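What you see is the complex with one protein chain gone and the rest in place.
To keep things simple, chains are lettered A and B as they appear, and every chain counts its residues starting from 1.
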Amino acid sequence: MYDFIQGYYAYLFLATLFVIGLWGMMTKCNLMKKIMSMSVVQSTTILFWIVSAYKDDARVTVLDKSLGVDNPDIYLNPLPHTLMLTAIVVAVVTLGVSYALIINIYREYNTLDEPTLLERMK
Amino acid sequence: MSAYRKETTPPPYCIDERMKIPTESPVLHVASRGIAPVIMLIGLYVFFHGHYSPGGGFQGGVLLAAGVLLLRMTLGVTQSQKLMPTTLTLKLSAVGALIFAGTGLVALLCGGNFLDYHFLPVWFEPVYLRYYGILFIEVGVTITVMTTLIAIYDDLLGC
Partner (left out) sequence: MKALQYLSLAAFLAILFAVMVDLPPRGDLQAPAQKVVNEAGTPVAGTYYIQNAYKDAKTPNMVTVILADYRGFDTMGETIVVFTGGLACFFLLRRRP
């Protein structure tokens, strides 16, 4: 039981966080809260990749010349770190574009509440 | 497009002018003027030391943008225009993307594949040519990320 919790607590936490983000996207009516929940889901995905790169008793992915590269188990896996590095910046930019869209909606209809918005769009 | 706009009063186009003027608090003025150059210096360090420690173009660009945006928030939009003018941001962003693509194009014109640093027309040893090729494109990434973040902030503020 202790081994299970030590090996899987990160996945338990991330699954719960993912469902919290989905709950916000499904049930909240304000568009701003929907975007915040979408950001939570993005962060969960990024954290999941980072967890998958972890090795026990490993170092950061900078080469230490006194240790060498004969045993690759002493360095973390660098590939998920690279992919998520670009994903974080792109996530920030997509967040900016979605805020721009929301500002445009507010200028046009004067509300961000979804039922009111659907009524005014008729 | 929508009939709603005709029926009611015109929506408030100006979002909030209070975000554009300087803050009243003198503590924030003094602190931000002291901290912003340090943030930008750390950004430059993170960018140039990215070959030897955690860091690189994306992180350095975000830190440089944070330094400028701190002054945008405390000193107001008009007073911080000297550091990074609003009209210049998107142009510099295009220049950064062009530096990245241009490095690949020079390698293509000199006989290699796209982004193949061995064929850059600079006379170093071929192994170190890849070292400097990485530095060239990190410059482009840094300029693009920094200026795009500032441009998005300025656009959302409405100036």
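Simple rule for what comes next: a residue touches a chain if its C-beta (ideal position, glycine included) is under 8 Å from a C-beta of that chain, and two chains touch if they have at least 3 such contacts.
Every value quoted in this text rests on a predicted model; they were computed, and no experiment measured them.
If you put the missing chain back, the residues of chain B touching it would be 13, 50-57, 89-90, 93-94, 96-97, 100-101, 104, 114-115, 117, 127-128, 130-131, 133-134, 137-138, 140-141, 144-145, 147-148, 151-152, 155-156, 158. Residues touching the missing chain, restricted to chain A, are 3, 6-12, 15-16, 18-19, 22-23, 26-27, 51-56, 61-63, 65, 69, 72-73, 75, 77-82, 85-86, 89-90, 93-94, 96-97, 100-101, 103-104 (touch as defined at the top).
Note that only the chains that are shown with their structure count from here on.
Those residues of chain B whose C-beta lies close enough to touch chain A in the complex are 1-2, 4-5, 8, 11, 13, 15, 52-54, 56, 58-59, 62, 145, 148-149, 152, 155-156. Chain A contributes residues 60, 62, 85-86, 88-89, 92-93, 96, 99-100, 103, 106-110, 120-121 to its touches with chain B in the complex.
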